[in-house]
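What follows is a structure written as structure tokens; I'll ask about it next.
Shown here is a partial selection of chains from the complex, left in place.
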Amino acid sequence: MLKDGVLDPQGKAIEHALHVLGFLDVENVRAGRIIELETAAKTQEAALKQGEEMGRNLLANGVIENFSVEVIQ
Amino acid sequence: MKVDEALGRQFGLSSDEYANMLAIMGRTPTLTELGIFSVMWSEHCSYKSSRVWLKTLPTQAPWVIHGPGENAGVVDIGQGLAAIFKMESHNHPSFIEPYQGAATGVGGILRDVFTMGARPVANLNALRFGDPADKNTARIVDGVVKGIGGYGNCVGVPTVGGEINFHPSYNGNPLVNAMTVGIARKDRIFLSAAAGVGNPVIYVGSKTGRDGIHGATMASAEFDQDAMEKRPTVQVGDPFVEKLLIEACLELMATDAVVAIQDMGAAGLTSSAVEMAGKGGVGIELNLDHVPQRETHMSAYEMMLSESQERMLIIISPERIEQAKAIFDKWELDFAVIGHLTDTGHIVVKHKGTIEADIPLEPLADQAPLYHRPTAPHPSPEPLPVQFSTSLSLKEALLRLVGCADLASRAWVWNQYDSTIGGQTVKRPGGADAAVIRVEGTDLGLALTTDCTPRYCQANPRRGGAQAVAEAWRNLSAVGARPLAITDNLNFGNPEKPEIMGQLAECVQGMGDACRALDFPVVSGNVSLYNETKEANGSARSILPSPVVGGLGVLDKVELAMGMSMPKSGFIFIVGPT
Amino acid sequence: MKSGIVIFPGTNRERDMAIALKKVSGQDPVMLWHRQTSLPDLDLLVLPGGFSYGDYLRCGAMAAHSPIMREIKAFIEKGGYVLGVCNGFQILTEAQLLPGALLRNRSLRFISSDGYLRVERNDTAFTSQWEKKAVFRTVMAHGDGNYVASSETLSRLEGEGRVLFRYVNAEGVMNQDDCFANPNGSAHAIAGVLSANFRVCGMMPHPEDLVDPLMGGEDGKPLFASLVEQFTG
């Protein structure tokens, strides 16, 4: 997800399209990316830690994006 | 926040500059006023270090319609048409966020050109990256190339040419120089000088957010590790909105409603309002309550300094408001009357019932700092050792040459740029020494090129500067064009260091010499200083002196344009001494 | 031939298309704005390339809901012909006027270069001026040209002869897995398809950018010549 305050051209365009389609009470649309993956990490904590490392190093662009990691078993 | 000299320093004002501001104001300025002074007097907006040298460049020729001083240069290309072009840098933002930095660089230079009434018909660029082996280089190259393509392709302007070099001096400070060329009718060129006391000031385009506040001053500050912490100053571009803005502005300009128009570039609302009113010799009053805002609780300071992209400021006559609004409504863009012209000669900024700024425009412009910075001769580097290795076969030597980063094929880059959109591209990247496009609906062609060899400028700045101009001239001649004029982008290190200032002075003089000799004037350009990286040991390493030249020429019969692919048979001639 | 070009916010190859149509048919096309709710009398509607709504969300997704799309559907039902190029093709798939979808190129990069297409049949309104299995050069300029469809859809398309253009190499040989011969990674190397009634054609590359020797060739001209032939006899 883009950081608060960073312009989200996608979100803005989607919001506009939703309004045109008649979803008039929708606002603050923000578009982000979700990445699902499988890991061989043994524990919940190890997986979380790995996810955070991957987020910092590659998956998110720290300059303009925030990210969060969730582990599902 | 208390406004004092210390805060002034944080905003980039020297003690003298701060004192001068106090003298002009006759009182302690407000935070918003300080912000306005600091951006208007920044290197980026005031050219305080380079102006004395820029003035030595030749800018006149019978075919020059507008030289430096407008948003872009304008030359007569015949048949009642004009080519409008300029180059601009986005070096510092591209290091912090390569994709968005490069993308917004393209967006900014496009606006400089269509703001004058031209439909943009071609983009070019000149890129310099660090050592290919450096860990950051691949990421920066990839982001910059994607960003240039992402913006240009979406806006629908073909990217037809450019150049790329690698050198370790650009490791922490890549150069991203973007050039746009547009075409307009000679008698329909729009300027930025505001006129008509009482005329409304119109804001169009995207909403204002807190993007890139202080980007203009950042672009003039030396780079170091802290730069990474200044990240939120990165702006995000929206090429889709830019495309709508081009169409809407050109539609409005086709009526006779526009008195003056300017894009909101570096220092956003501040520089556009100050420059438009200043050039027109009028005052301007803005009511920020009416500025379309993307975020809540924005302060006057933030709105005046925001660098949100894809915005323009327009002066029209009051009876044209409805007509103009209908056009921007059609293109689904924001449109707001945010002020009017006055006869006070001041810029007055109101927000929520208070006057946040009230500055006399004349001294703000006329007393902008101007420095004759000391120059020192540039130490010429040791001559390169000449080595003849007999152990390499001709084939091995050739393979080594074509395999080196500066000579290898650039097809992987231009294959990401849409070079054919518009249906007028006669010589695409790789097809000739200069790109050639047809001027739609005529037999005319434009030849376009960007050139600079920083190595030469390092070895001998004066001859290097001259060489860049000469190379552009040759490339244009090689496709059969008559070279008309250049735009340039002077990329150098810290001008407070005499040897860097020496490089700049010498390069500019060399360029001037060549321009005069070739009758090839400079009609627009841009300066980017403080291109340095702090090394781990604290020392600052400057980039190679890089005065990039963008050349434009015209072909009266575009079908005669020459390419460089070899015919299946024929003779080879070499012209000139070897 | 009476043709119309539909412009959505963000469309950007409408001028190229207009030049090509004018050049081959001798008649200027009508420009239509996406909010229009009625169409003039036309033989052919063209949805040109570009980045409608910035191609945010998915390419063509938002344009597919524009008011004019209802008119376009009615036009097709009444027997009209529609050509969608690049973004126009994406819009037609998003509007479900053509099957399948266009995903990001396999290389994840925008591709701007020349490629080769093979004409799979020449008994259609769009291809009558080519020889059967003719191979022609064309300009590609897209980031999302990777054609996908379910295996049932693909076999239906093949069975009904609705694959009109395929990516091939310069010799006309198709190889789905070769990143030069099939640059986007399209299923079955598909570059262009037809609707079940053969009156709607969508294709990714840009024949309209090669209709003039000065711009590098006239390889795209037969497409427009075929359409002119269809409507003027």
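Here the chain labels run A, B and C in written order, and each chain numbers its own residues starting at 1.
Please note the rule applied: contacts are C-beta pairs under 8 Å (C-beta built on N, C-alpha and C of every residue); 3 or more make two chains touch, one makes a residue touch a chain.
Just so we're clear, the structure is a prediction, and the values are computed from it rather than from any experiment.
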| item | value |
| --- | --- |
| Number of copies per protein chain type, counted over the whole file | A x2, B x1, C x1 |
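Just so it is clear, only the chains that are shown with their structure count from here on.
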| item | value |
| --- | --- |
| Intercentroid distance (Cα basis), subunit B paired with subunit A, Å | 33 |
| Residues of subunit B touching at least two other chains | 238, 240-241, 332 |
| Sequence positions of subunit A contacting 2 or more other chains | 9, 13, 16 |
| Subunit C residues within the subunit A interface of the complex | 53-54, 56-57, 61-62, 65 |
| Subunit B-facing residues of subunit A, complex | 2-3, 5-9, 12-13, 16, 61-64 |
| Interface residues, subunit C side, partner subunit B - complex | 9-10, 12-13, 15-16, 19-20, 49-51, 53-56, 109-113, 139, 141, 143, 206, 208-209, 212, 214-216 |
